[in-house]
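The structure's right below; bear with me while I get my questions together.
One chain of protein is taken out of this complex; the other chains stay put.
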């Protein structure tokens, strides 16, 4: 099987494709998380509309960090047999998947749900990918929550 | 959208298909569980090999019970916007998905992981589908764990 | 009255038939039907549905009902399955 397990791509993502990437003879449970582009987001001020997103990434580091999340998962959930993380770059339209994360285990109680949840949380902490939100009359690069141990803006930080 | 949300089928299941069935304009997170046919199962006596499975169902009741699981989910996780459950009948080969369950929510913290996990547990309690395991020199209809409140084998049971 | 009896999977195999129409006295219950038609299955664990809803042994039947005998379900996948018939 030559498909990469951790990949950034400009092409549409396929859930069937990621299932094939992690499927194994000895696995019976696969959990896949798909993050899709919301066209409408409920806010205190009523619904906010989005037209499309554009993703930019530091590609080699992002793929390295996604592989690291795979390593962290195998350390925390030793029964996990397969992990794949795929992320779009470029323009993504409403309802399109922007990220897919699949985790395969022999049985459904072997950590596939927990590990998949962990992966999406970690992705949003350490994988250098950014989204630009575009709507009718504007655009903005969205920044995620600050990870204090990574922030270099204050000189006197503790080393990691 | 005319595709059924709760369906038994003799055709191969597609994760891309179920994602389309539950995708919505206002949802950004979809969790899909795939149960796939294990070719090898670790046991105390070493690995046990399976050649293929055959699924039989009480089709109208099974689809009704799958829809009921959808209702239970919307009651327990009111932010869930979409639920679909698809199950194979007939012969399923190694690594093929036999069941797909997809749950869509606006954000990933809105219950999509928990509701998907709940659905597979409930499916194994109340949805009348049975698997026949086939291996080199035999076959057997597998029976799941007994649900005491449904068992009619003892006359003096409590009414549900 | 007449009811339709349907059996699935291992129960179908054990009983040797899939589907049958059974004549019963008025006010017969699920239990009456089981004792009359499949007494040999009564030692097994199984569930009963009447018209696609789970029922109990004392559920009263009506003309035209469909009564299904259901082994403990084993759909889905991804759980250790057992080899050999369950006890």
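Going in written order, the chains are labelled A, B and C, and every chain counts its residues from 1.
The rule is simple: a contact is a pair of C-beta atoms (placed from the backbone, for glycine too) under 8 Å apart; a residue touches a chain by one contact, two chains touch by 3 or more.
In this text, all values refer to a predicted model and were calculated from it rather than measured experimentally.
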| item | value |
| --- | --- |
| Residue numbers in chain A that touch the chain omitted from display | 35-38, 41, 43, 48, 53, 55-58, 60-62, 64, 87, 98-99, 120, 123-133, 140-147, 150-153, 155, 157, 159-160 |
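One rule holds for everything that comes next: only the chains that are shown with their structure count from here on.
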| item | value |
| --- | --- |
| Neighbouring chains shared between chain A and chain C, ordered by label | B |
| Chain whose Cα centroid lies at the greatest distance from that of chain C | A |
| Centre-to-centre distance between chain C and chain A (centres being mean Cα positions), rounded to whole Å | 47 |
| Length of the line joining the C-alpha centres of chain A and chain B, rounded to whole Å | 25 |
| Mean-CA-position distance for chain C and chain B (Å) | 22 |
| Contacts with 2+ other chains: residues of chain C | 77-80 |
| Touching two or more other chains - residues of chain B | 35-38, 41, 120 |
